[in-house]
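Here the complex is missing one protein chain, while the rest keep their positions.
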Amino acid sequence: MADWGSHLSTMRSTAPLVLNITNFVAMNVMANVLLATGASPAMAHAEEEIAEITALSDALTINFGTADAGWMRGIFRAVETARGQGIPWVLDPVAVGVSTLRKQTAARLIEMGPAVIRGNASEILVLAGQGAGGKGVDATDGVTEAAAAARALASRTGAVVAVTGAVDYVTDGCRAFSVANGHPLMPRVTALGCSLTGVVGAFLVGQPTLEAATAALACYGVAGERAGKCASGPGSFAVDFLDALAALTPDELSQMARVTPA
Amino acid sequence: MADWGSHLSTMRSTAPLVLNITNFVAMNVMANVLLATGASPAMAHAEEEIAEITALSDALTINFGTADAGWMRGIFRAVETARGQGIPWVLDPVAVGVSTLRKQTAARLIEMGPAVIRGNASEILVLAGQGAGGKGVDATDGVTEAAAAARALASRTGAVVAVTGAVDYVTDGCRAFSVANGHPLMPRVTALGCSLTGVVGAFLVGQPTLEAATAALACYGVAGERAGKCASGPGSFAVDFLDALAALTPDELSQMARVTPA
Partner (left out) sequence: MADWGSHLSTMRSTAPLVLNITNFVAMNVMANVLLATGASPAMAHAEEEIAEITALSDALTINFGTADAGWMRGIFRAVETARGQGIPWVLDPVAVGVSTLRKQTAARLIEMGPAVIRGNASEILVLAGQGAGGKGVDATDGVTEAAAAARALASRTGAVVAVTGAVDYVTDGCRAFSVANGHPLMPRVTALGCSLTGVVGAFLVGQPTLEAATAALACYGVAGERAGKCASGPGSFAVDFLDALAALTPDELSQMARVTPA
C-alpha cells in the first residue's frame, strides 16, 4: 500500500502559506478548506501588491473564474513573480470554454510553467484544443475521454495535469494515477472544485509534483466520502466536509485512498 | 389545487444555465441555492466576456448590490445581449434607495424589458417613485403597502413584479397572486433574498412568467418552512435550507404551497 498519508503529514508539518487568486464564489470556501486541511491560506489580487505577497508565499494558485482585465494583470504579475522565485503554482482553467478572454489567458498561462493544471474533463479538452467546453462551470465530458488530452497537455507543457470527476486522472505525461475516491454530493456544492486547486497547491510545497497532486486529490475524495456518510443534502455536506478534512489523519488517508496506476 | 410543483419539475428537467451578475455577499449562497434547487449557476461580470457568456445562458439575473462603474458596464452589456437573443432576465433592485447610482441604474434597467422585477416592499416603492427606501438592504415598508405600486410598475414596464416579504405579492399588472409560505429566520440569513432572484430566473425558462415567478416564490418559502422545523438559529437554518431545497419534491411543493389569487 502506497503511503499517501505521508504527503498529508508532510504538508501539515509545514503549514504552507498558499496564495490564491481565485473567483469571488470560491474565496471563502477555499480559505476554509485550506485551513481545515492544515495549510495557511491567503487571498489577494491587486496589481499594486501582488508581487510582494507572492514572494512571501510557499505556493500560488490561479483561477480566473470572475476575473476582469485588472485582475488579469494581477494574475500575470503573480505568476511572473512565482516563476522568478521558484514558487510552484497551479492553474485552474475554470470554464475556459465560455469566453475568448479565458481561452487567451489560459493559452498564455500554460506557457508560463505551471507545476499542475487542474480542471474538469471539459476544461482539459478545451486546453488541449478539443471539445466544446462544457456547460458553464460544469463538465459535459467524462474523465476517460479526457485522459489522452491530459497526457498530451502534460507532455507539451511539462505540467502535471489533473482531470477531476467521479474518478480523477493525474498524469505527468509518462506516468499516471487514477483516484477513485469522492462522493456524488461534491459537485452539488459550489466551489469545491476550485477549492481543491488550493489543496493541490498546499501539497506541492517540497514534495514531488505527481505524487503530491495525487495525494491531494485522494485526501479530498476521502474527506468527501466521510462527509457523505451523514449528510442530508448539499448544505450539511459542505459543513461535514470541512469537519472531515480537519479530522482526517494521515493513516486514514493511506488506508482509504483508492489510487491505482493508470 | 393548482399544480405549482409542475413548474419545479419542468425547471429541473432542463436544469437551465442561469447567469447571475450579483453582489459579492450573495454569490456563493446564490450558486449553492441554484444547485440545490436543480439549476446550473454561472457567475461572471467582466465587460470583456459577459456578452459571450450571456449568449450561452438560458436566463440572466441582475443585482447591483456591490457594483461600481466597471460592473455597471458589464451589467448593461449582459442585458443588451439578453434582449437581443430573447433570453429572459430578472432585475433585483437591491437597496435601490441608498444612492443616486442605484436609482439611475435601476431607472435605465426597468426600461430594458426585464421579465421579472423582484424586490422587497421598500425597493418596489422606490422604483415606483414612492417611499424612502428602507434601511440599507432591509425593508421598512410592508408588502401590502407596496401592492398598488407593484401593479402600477408592472403595467408601466410590462414586467411581472414580485414583492417579497412575510407574504409575497406577485403581479403582472392585471392578475396577482399572494404567496404565504416562508419562515421568520429567512431575513436573518444574508443573501437569501438575492438568491431567490436566481431561482426566479431558473423557473422562467420556457414557462409562463407570472406562474413561474409565483412557483419559484412558493418553492423557496416551502423549503424555508421545512428548514425552520429543525433549525436552532440562523446558522443552522442556512444549512438546512439548502438541504430542504434539494429534497423538495414537486408533489410536496404542490401540497404545501399557500398561493391565492390576490
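Read from first to last, the chains carry the letters A and B; within each, the first residue is number 1.
Note that in this section a residue touches a chain if its C-beta (ideal position, glycine included) is under 8 Å from a C-beta of that chain, and two chains touch if they have at least 3 such contacts.
Computed from a predicted model, the values in this text were never measured in an experiment.
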Residue of B:V179, B:L217 or B:V239 in touch with the missing chain, whole complex considered: B:V239
Selected from B:T10, B:Q130 or B:T190 as touching the chain missing from the view: B:T190
Among A:A2, A:M112, A:A166 or A:V239, the residue in touch with the chain that has been omitted: A:V239
Chain not shown, touching residues in subunit B: 23-26, 28-29, 65-69, 95, 98-102, 135-138, 188-191, 232-236, 238-239
Interface residues of subunit A (partner: the chain not displayed): 17, 19, 24, 27-28, 31-32, 35-36, 40-49, 52-53, 56-57, 70, 74, 238-244, 246-247
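Everything that follows uses one rule, which is that only the chains that are shown with their structure count from here on.
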Inter-chain centre distance, subunit A versus subunit B - centres from mean C-alpha coordinates, in Å: 33
